[in-house]
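Mind looking over this structure? Questions follow.
Note that this complex is displayed minus one protein chain, with the remaining chains in position.
Chain nomenclature is as follows: A, B, C, D and E, assigned in order of appearance, with residue numbering initiated at 1 for each chain independently.
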Amino acid sequence: MFYHDKRLQYPVKVEKPDPHFARMLQQAIGGIEGEIRVCMQYFFQAWGARGPTTKYRDMLLHTATEEMGHVEMLATAVALNLEPAPLQDQEESAADAVVGAVMGGENPRHVMEGMLHRHILSTGLAAFPANSDGVPFDMSHIYASGNLAADMYCNVAAESTGRVLATRLYNATNDPGMKDMLHFMIARDTMHQQQWLAVIEELGGHEGTLPIPNSFPQSKEHQEHSYDFFATAADGSPPPQGRWTTGPSLDRKGEFSVFQNKPLGEEPVLGPARPHSGAQSEQID
Amino acid sequence: MFYHDKRLQYPVKVEKPDPHFARMLQQAIGGIEGEIRVCMQYFFQAWGARGPTTKYRDMLLHTATEEMGHVEMLATAVALNLEPAPLQDQEESAADAVVGAVMGGENPRHVMEGMLHRHILSTGLAAFPANSDGVPFDMSHIYASGNLAADMYCNVAAESTGRVLATRLYNATNDPGMKDMLHFMIARDTMHQQQWLAVIEELGGHEGTLPIPNSFPQSKEHQEHSYDFFATAADGSPPPQGRWTTGPSLDRKGEFSVFQNKPLGEEPVLGPARPHSGAQSEQID
Amino acid sequence: MFYHDKRLQYPVKVEKPDPHFARMLQQAIGGIEGEIRVCMQYFFQAWGARGPTTKYRDMLLHTATEEMGHVEMLATAVALNLEPAPLQDQEESAADAVVGAVMGGENPRHVMEGMLHRHILSTGLAAFPANSDGVPFDMSHIYASGNLAADMYCNVAAESTGRVLATRLYNATNDPGMKDMLHFMIARDTMHQQQWLAVIEELGGHEGTLPIPNSFPQSKEHQEHSYDFFATAADGSPPPQGRWTTGPSLDRKGEFSVFQNKPLGEEPVLGPARPHSGAQSEQID
Amino acid sequence: MFYHDKRLQYPVKVEKPDPHFARMLQQAIGGIEGEIRVCMQYFFQAWGARGPTTKYRDMLLHTATEEMGHVEMLATAVALNLEPAPLQDQEESAADAVVGAVMGGENPRHVMEGMLHRHILSTGLAAFPANSDGVPFDMSHIYASGNLAADMYCNVAAESTGRVLATRLYNATNDPGMKDMLHFMIARDTMHQQQWLAVIEELGGHEGTLPIPNSFPQSKEHQEHSYDFFATAADGSPPPQGRWTTGPSLDRKGEFSVFQNKPLGEEPVLGPARPHSGAQSEQID
Amino acid sequence: MFYHDKRLQYPVKVEKPDPHFARMLQQAIGGIEGEIRVCMQYFFQAWGARGPTTKYRDMLLHTATEEMGHVEMLATAVALNLEPAPLQDQEESAADAVVGAVMGGENPRHVMEGMLHRHILSTGLAAFPANSDGVPFDMSHIYASGNLAADMYCNVAAESTGRVLATRLYNATNDPGMKDMLHFMIARDTMHQQQWLAVIEELGGHEGTLPIPNSFPQSKEHQEHSYDFFATAADGSPPPQGRWTTGPSLDRKGEFSVFQNKPLGEEPVLGPARPHSGAQSEQID
Partner (left out) sequence: MFYHDKRLQYPVKVEKPDPHFARMLQQAIGGIEGEIRVCMQYFFQAWGARGPTTKYRDMLLHTATEEMGHVEMLATAVALNLEPAPLQDQEESAADAVVGAVMGGENPRHVMEGMLHRHILSTGLAAFPANSDGVPFDMSHIYASGNLAADMYCNVAAESTGRVLATRLYNATNDPGMKDMLHFMIARDTMHQQQWLAVIEELGGHEGTLPIPNSFPQSKEHQEHSYDFFATAADGSPPPQGRWTTGPSLDRKGEFSVFQNKPLGEEPVLGPARPHSGAQSEQID
C-alpha cells in the first residue's frame, strides 16, 4: 500500500511559462517513453513477480513508487507552464501574450495556437495523461511477461527511450527551472538503465540468461538456424558484416554465420470455403 | 523495394486442426510480442536510420524482410487450424466436431465456442491482425527512437517476450506440424536476441553505450543521484541488496549506492483559475 | 425507430469562417465531453433499461434523439467554418487568407496551418467524428451500467463537462452566428444537468439512492470503514477538514470520520513460476 | 511524492483459485469502472487543481493514494486466483485441473479455456492492466475538466459504476477470501460516493453549483429553453411525466416545462467543393 | 433534426434466449461491419456533402436515419437474448440454466461462460457499443472523404461486409424470431448495396467516375504505369492472368499490361543525426 507527501520529490519551478513546452512535456507524461508507462510497468511486474525470493518484487516496488513521483513532477511542470506570465514578460513576448489572452478571454481570435487548445478546452490548463499529440496513453504498453529477464530488457528499453526523450526536452528549453528538473530526471534515468542491466548481470549476463527464456531446452529448437543471420537480398548480395555474422555467439553456445534465405516450405493451399460460410459461390467447392 | 516467393520460408503443416490453438497463434501475429510488431519495428528503424554508414539500416532491412515471412507462416497456420478435421477425427473429438458443425451450419446452438466466433463472423476462418483477445494490433508499439542503442534494446525486449510467447505456444500443442514450425521460429528468436545485443557489443558494450544516449554530456545531469537506488519504503527499511546497490556501475562511471527517498521539493501551488475559463466561481480568484 | 427533418434544430450560421474554431468545435463532436457521446450513451441506456415501468427508457429516447440533432448542428458548424471567407475578409485577415489559398491550391507552401490539415487531407473540409486533436471517438465512453442511479450520475458528469466545454467555446469566438448557436446549446446542457439530477431526486435523493447500488445490503459490506476518510500522508498529518470528515453521512446511514491508513493485510507471496511456463529457470521452483 | 509498504491495505486471500474469477477481477483493474481509472483520475484532478485553497487538491491526493493500494490488492487477487489449486481440489474439479494441466503442459489440448489464455500467453499467470475482455485500459477515461463540480460528478459516476461492479463480483464468488476483500472494497466505494457528493454539498448543493460551470452568466444562455424538456416523438405524443417536466428546477432558478421539438433552423447549404480539392468533378462548381 | 417512434422498425422477438447468440449479435452492433458504422458513416457523409445539388445529402440522411433504427433493433435483440429462459427451457438446457444461475447468484462457480461476463459485469444484461470480442467501436471507421464516388465505394464495402456478417448470423441461429429479424435486415443490406452502386451508375459508371477522383487530370500522373499490373515474384515468374492483365481498362482510357517490378530508384541515403538530437554519438557526424 502507499503513502504520499504533499511535497515534490525534486523542485519544479518555471520562470517563464511556455505553453509550447507544456505540450512537449506531455510526451514525458503520456507518451510511450513516458513516466506513466514505467511507473505502471514496474508495478505490474512487481505484483506478478514469481520466484523463490521476493527480492525482485521488492526492488520493483521501490522504483515504481519513485516513478509515481516523477509523473507528479511532470504534471506540475505542465500546469506551471500554462500559468500566465508575469506582466512585463507578457509585453515582451507574443507567445506569452497569447496565454494571457486565452486566460482572460479578451481575444478569442488568437486563442488557438495548436499546442494550447486541448489544455484549455478539456482540462482548464492542466496536464492530462496523453502524449504531445493528445493521444491518450494506452495500457497495452505495460510490458510484463512473467519472465524476469525479458521484463528487465523491456525496462532497459523503456528507460533508454525515456532518457533520449528527456535529453531532447532538456535541449528544447532555456528555462532554468525546467532545466534543473530535467537534469535530475535524466540522472534518474541513467540509474534505472543501470539497475535493470544489473539484474541481467546478477542472473549471469549473456551466458546465463540467453536465450530468453533460458528454461526452454535448446534441444527443442531448430538449432541449425539458431545463430544464423538470414540474408534476404533478392540478388543474393551479402549482408553487411558485423559482430553478428561471424565469431562466437554472445551466449557462447554457438557460432554466428550467414544463411541466404530461401523457401524451405511449399506454397500453402487452403481448403475451399464451405457452404453457408458467407463466401461467394465461386469460392465454395 | 520487395519481392515475394509463393512458397513459405519454412513448412507449415497441421495434422489435426485445432481452433483453440488458432486463437492462441493470433497472439503471435497481432499481439504486442508478435511478428507484425517486429517486422514493422525493424522496417521503421531501417527507414529512419541516420549515421555515417548505412550498415545498420541494411542489417535491419534483411531481418525485417525475414519477419514478414514469419507473419505469413503464422497466418497460414491459423487458417490451417481452422480447416475442418478429417472425418475420422471429427468422430473422436467434440472440439473438432464443433468446427464441422459451424461450417455446415447444422447445429447453431453449438456454434459459439468463444475462440471461434471472430474468425467465423468476421474473417471466414482466416487469420486477422489482432491478438488472441481480438484486440487489433496498434502501431504505437513500433518503437523507433532515432537512437541506435535504445532501438537495439527495444528489439531485444521484443525478441525476448516473443521467444517467451513462442515457447508457451510450443508447450500448448501436440500437433507435430505446429511443433516443427515453432521449433524453427524459436531458433530464429534465439538468433535475433543475439543479433541486437551484438550491435550493443559492437558499439562498446555497457561502457561504450551507457547511459543512452551517450551523446548527452553527463556533466549536465544531476550526477549526485546518477547511480543511487532510491528506496521508498515508508518506514525507511532498506531495500533488497543486489548488484545495483553497491559496487561499480556497469558503465564504470560511478558507484552504486542507496538513497532513502524524501521530498527535495516543496508543495506546489498553482494559480487560481481565471475568469471565463469554465471553472466554478469558487475556483476563480 | 427514427425520422428526420432536413432543417436543423436551431439556426447555424457563420459570419466569418474560422478554421481554428472549426478545429475547436471538433471537441464538441468527437471529444469525450461531446455530443456523440451523450447521444449514444442515452440511446444505449434506453435500449437496455430494465424496471417495472418504461418511463425512464422513454425519457432517455426523447433526449437521445434530441442530441443527434446537436451532433448535426455541430457538424454543420464545422463545415461552414471551413468555407472560404468572403473576398474582403480574406484581404483583411491572414488566417482567412490561408483558407482561400488552401481551397484554391495556389499556394501550397502555406497549406498546413495545423488545424486545417486533417479536414483537408481526409475529409475535404468537413467535420469528422474525432476530437480537436484528431483522436477518433471511442465508444468505450458510452457508460451504461444497468443501474439507473449510476447511469444518471454518468449523465450528469457528461453534461457538466459538456457545458464547461460549451462555455469555453463560447468564450473563444466572436462570431455572432456561432455565439447564438452556442447560447442555445449551453441552455440545453443546463436542462440536461437538471434532468438527470431530477431522476435522482425522484428516486429519493441521497437517502433513497445511496449507496449505489441500493439493492446490495450494506450488512454485507465492511461497515467499519463505510464512512471513513482514509488519510494517506506518510507523516500521519491530518487531512483537510470538510463536509466529508465529520458529521452525518449524506445518506443519513452513518457518521463521517477520519482513519489513518495503514496495512491491514500482509505482504503477498506468490508461488514460484511453474515448469514450462516460459519463465527464467531461476524463477522456477 | 510517494512511499510504499510491502504489506497490503487489506488482506487478500484465496482459498480455491479460480481462473474464471481472475478474469472477472480484471474488469475491476482495467475496466472503465475499475481502480486504475479512479486512482489516475484523482491524481490528475489533484495535480491540476486550481483555486484559492489547496484543500481539494490535498483531499484528492489522499484518496488517489488509497486507490493505488486497491489496484495492488486486485492485482494480487488475480495472481492468487491463477495459482494451481491444492492437490485434492484438483481431483475434484475439472476447472481447477485445467490450471494444473496448463501449468505443467501435459495436456495441451485442454489448455485454452478462454479466460486463461491471455494470462498464460502474455503475463505468465499474473494480472495485466486490461479489462475482462482483454481490452487495455485507455487513459482517455481519466476525466479532469478543471471545473471542480464537474469533476466531482465524474467521480461520483466512477464510484457508482465501480460499486455496481464490485457487488456483481461479490455475487459471483463463494470464496471466503475474495468475499472478504470485496466487502472491504465495497465499503470504500460507499465512502467515496459520499465524499464527492459532500464536496458538492459544501459548495452549495444544487442551488450553489448548478448549472455547471456556475461562473458562466446564465444571461448569456438561451434561457427560453434552459428548463424545457424537449419531446421528440414523431407523432407529438407527450413524454412521460416526471420531476423534470413540471415544478421548480433543482437550482430554483427556473420552472420545468415540456417543449415539442421542431426545427428552429433551416436546411443547411454548403458551398460546392473547390477545384483541386480531390472531389469528383460533379461536386465542383 | 430527428424524431423517434417508440415502436421498432421491424419486429424483434426471441423465443429462446441465447447468450451465445447475444454475443454474436454484438458484432453487428459494434463491429466494423456493423450498424453503428453505417449509420454514422452516412450521417457524416451527409453533413459534409458538397456539390451543386443537395440530392446526395438528402438521400444519405434518409438512409442514415433508417440505420439508426437498425442499431436499435439489434440492441433490443441482445437484451432479449440475455433474458432468463422460461422455466421449462431452463430445465432442458445447461446453457440457459447458466443465465438463471448468474442472475440469482446461487452458483458462482458457473458464472463465467465467456460470452456472458461483460454483459453481466458492465452492462447488467444489455447491449453495448462493442464488437463480439468486447472491443469498443472506434469512430475512425467512419469513412467520409469528401469525394462522392470514393464514399459510395466505402458504402458498398460496408454493406457487403455487413450482409456477409448478417448471413453468418442467420446461419448461426435456429430461433424463429431472430431468423425473421435477420431476413429483414439482410434484405435491407441487399438494397443498400444497390443504392450506392446506383449512384456510381448515375455518375457515369466506370467510364464516368474512374479514376477517382476524376477531377485530377491524368496528364499529371505517370501514365506509363497507370494500367500496369506490377509483378513482384522474385524469380520473375508471371502473375496469374485475369481481366486485369490484358485488354482495355475498365475506364476505357488505357490497356492493361504486366510489368515486372524492379527498382527504378536508388538506395536512399539520409543525413547523419545532428548534435543534440538524442542519437548515439556514433550516429552523429
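Please note the rule applied: a residue touches a chain if its C-beta (ideal position, glycine included) is under 8 Å from a C-beta of that chain, and two chains touch if they have at least 3 such contacts.
What you are looking at is a predicted structure, and each value in this text was computed from that prediction instead of being measured.
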| item | value |
| --- | --- |
| Chains on display which the left-out chain touches in the complete complex | A, B, C, D, E |
| Hidden-chain contact residue, picked from the options A:P52, A:P238 or A:P275 | A:P275 |
| Residue, one of C:G34, C:P84, C:G134 or C:G162, that touches the chain absent here | C:G134 |
| Options B:Q27, B:T76, B:N155 or B:T232, residue touching the unrepresented chain | B:T76 |
| Residue touching the undisplayed chain, where the options are E:Q26, E:S132 or E:N147 | E:N147 |
| Touch list for chain E against the chain that is not drawn | 3, 5-12, 32-33, 55, 58-59, 61-63, 65-66, 69, 73, 76, 79-80, 83-84, 103-105, 120, 124-125, 135, 138, 140-141, 143, 145-147, 149-150, 153-154, 156-157, 160-161, 163-164, 167, 170, 183-184, 186-191, 193-195, 197-199, 201-202, 206, 210-213, 216, 218, 220-234, 239-240, 242-244, 249-251, 256, 261, 263-268, 270-271, 273-279 |
| Residues of chain B in contact with the chain not shown | 1-9, 30, 36, 40, 43-44, 47-48, 50, 58, 61-62, 64-66, 68-69, 71-72, 75-76, 79, 122-130, 136-140, 142, 144-147 |
| Those residues of chain C which, in the complete complex, touch the missing chain | 1-6, 48-52, 54, 105, 108-109, 111-112, 114, 117-118, 120-122, 124, 130, 133-136, 145-149, 203, 209, 212-216 |
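Here, only the chains that are shown with their structure count from here on.
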| item | value |
| --- | --- |
| Partner chains shared by chain A and chain D (touch criterion as defined above) | B, C, E |
| More contacts between chains, D-E or A-E | D-E |
| Length of the line joining the C-alpha centres of chain C and chain E, rounded to whole Å | 26 |
| Length of the line joining the C-alpha centres of chain B and chain E, rounded to whole Å | 28 |
| Interchain centroid distance [CA atoms averaged], chain C/chain D, Å | 12 |
| Touching two or more other chains - residue numbers and ranges from chain A | 1-9, 48, 50, 58, 61-62, 65-66, 69, 76, 79, 105, 120, 122, 124-125, 130, 135-136, 138, 140, 145-147, 149, 164, 167, 212-213, 216, 234, 276-278 |
| Overall pattern in which the protein chains touch one another (line/ring/star/complete/other) | complete |
